[in-house]
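Take a look at chain A:
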Amino acid sequence: MTEEQRKTEEFEPKIIAFLCNWCSYGAADLAGVSRLQYPSNIRVIRIPCTGRMSPKFILEAFRRGADGVWVSGCHPGDCHFIAGNYYARRKFTLLNNLLHSVGLEPGRLHFSWVSSAEGEKFATVAKQVIEAVKAAGPNSRFVKSRVEVA
Partner candidate 1 sequence: METRTEKIRETAKRLLSEGKVDVVIGYRAGTIPLRTAPYFARTVEEAENLIWNSHCRINLANFLPRRKDRVAVTAKGCDARNIVNHIIENQITRDQVYIIGVPCEGMVELDLILEKEGRPIQEIIESNGKLTLKGRDFSTSLERAEVLRQNCLTCAHRNPTVYDELVVDQVPELEGVDRYVDLKELLAQSDAERYAYFQNLVKDCIRCYACRDACPLCYCHVCFVDETMPQWLGKSIDPADVMTYHLLRAFHCAGRCTDCGACEAACPMGIKVRQFTRLLEKDVKELYGYETGLSLEARPPLTVYRPDDPQEFIK
Partner candidate 2 sequence: MQNPYKPYPVRIDKIIVETEDKNLRTFRLVFLDPEDEKAFNYKPGQFAELSVAGCGEIPIGIASSPTEKGYLLFTVNKVGSVTSVLHNMKEGDVMGVRGPLGNAYPLKELEGRNVVIIAGGFAVTTLRSTITWMLDPAHRDKYGRIIFIYGARTPGMLLYEAEWSAWQKRDDIDTYITVDREFPGWSGMVGFVPAVTEQVGPNPENSSALICGPPVMIKFTQPVLEKLGFSDEQIIMSLENRMKCGIGICGRCNVGPEYVCKDGPVFTLAQLNQLPKEY
């Protein structure tokens, strides 16, 4: 499919969600059990803590063709490992700024705090993320297409 065709048809983005095992992953579960509706563009990868997130994971997701990336963990103060999300927050801040500074489109990279009790918030944020990524369109800037060489 060419880029043009992709744009003209209804664009269904691929979004990779890195969810903390102790909160947002549970929230996704709760949203499902509660039959809250949100579109199916999200592929979940469970992580042990947002403190485990490496910028490599995010860049790798984009490089392999994800149209959006969403990282979600526990509210500040609620980390299962006491402070993992506090450390992660500084890393996310710097990475978020860096990627946007070098030209990542707004609406492609998302972060959130969603506790395991917030099934509703999970569904709401999921919808927001999907909408934003749809608005940003297909990822073309940090994706590796077929190797461009001699």
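Candidate entries met the following condition: all candidates are chains of the complex that A comes from, given by their letters.
By definition in this document, a contact is a pair of C-beta atoms (placed from the backbone, for glycine too) under 8 Å apart; a residue touches a chain by one contact, two chains touch by 3 or more; residues count from 1.
In this text the structure is predicted, and so the values were computed from the model without any measurement.
Looking at chain A and the listed options 1 or 2, the chain it touches in this complex is number 1. Only residues 55-56, 59-60, 63, 76-77, 83, 86-87, 89-106, 110-113, 125, 128, 141-145, 147-149 of chain A touch candidate 1 when the two sit together in their complex.
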